[in-house]
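Got a structure for you, questions after.
Here the complex is missing a single protein chain, while all its other protein chains stay put.
Then we have subunit A:
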Amino acid sequence: MSAPTTVAPPPVRQELVHVAIEDDAAPLVRQLGRTLREAVLAGHPLDELSRSGGTVAVRSHDTPQAATITLGATIEVSGGVLAEPDATVVVDLHDRFAATEEPTGDAVLAAGVLRALRRPLPHWREAAARFWQETRAIPGIPDVLVVHVTGPDGPEEGRFGEGATAYEVTGPADLLAGVFTGADDFLAALGAGLQVKGTLSQLSVMTAASWKVRFDV
């Protein structure tokens, strides 16, 4: 199945609950902030959680990374866990915030945050279109993204952008959606079935692009 070469602009999205991260934030804080913003925009009921308030500690299961989500009129994300939280979740940051142990503390609060962090991903084509649009300003980014999708429904292909330089990415639909939304780490995805065709320089720039959508850096 071929795809149009023109990328439609993504729909204008309005944020219902403001998500703020601290200045000079660490990668985990940035990742949480981005994911929660996406969740809000996707209509997840974070506003209910925000009305009730509370703090949720998010800890990585295999590194010292930790952050605190403070729910309120604004959802604030900050690095570290400096005070006793209302709930704690321990997650696998390389598995889309999958909980690796039972949450502690306020079970409702923990479940609500985990649900927001693990929202369903959009279709790979929508994710790719948005990825390509959000990464245009990165110096050296190729002009065209060619996506080959392998899956049970047979091969699919998408082509995003126009120009002289192209980068090809091949993989299963779910993994591609994860990489293009920032839910999955690009370099880790190369070990999980993602295949690429391009120069080492382009791989380097694609890494920057993946950090842009995953961490907003």
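The criterion applied here is as follows: a contact is a pair of C-beta atoms (placed from the backbone, for glycine too) under 8 Å apart; a residue touches a chain by one contact, two chains touch by 3 or more; residues count from 1.
The criterion applied here is as follows: contacts and distances are computed from a predicted model.
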The chain not rendered here carries, per UniProt and among "Transporter substrate-binding domain-containing protein", "Cytochrome (Ubi)quinol oxidase subunit III", "Tryptophan synthase alpha chain" or "Glutamine synthetase", the name "Glutamine synthetase"
Full-complex touch with the removed chain, picking from A:P120, A:P139, A:P152 or A:G191, is A:P139
Considering the complete complex, of A:S52, A:T74 or A:S204, the missing chain is touched by A:S204
Logged for subunit A, residues touching the omitted partner chain are 24, 26-28, 63-66, 79-80, 93, 138-141, 187, 199-201, 203-205, 207-208, 211, 215, 217
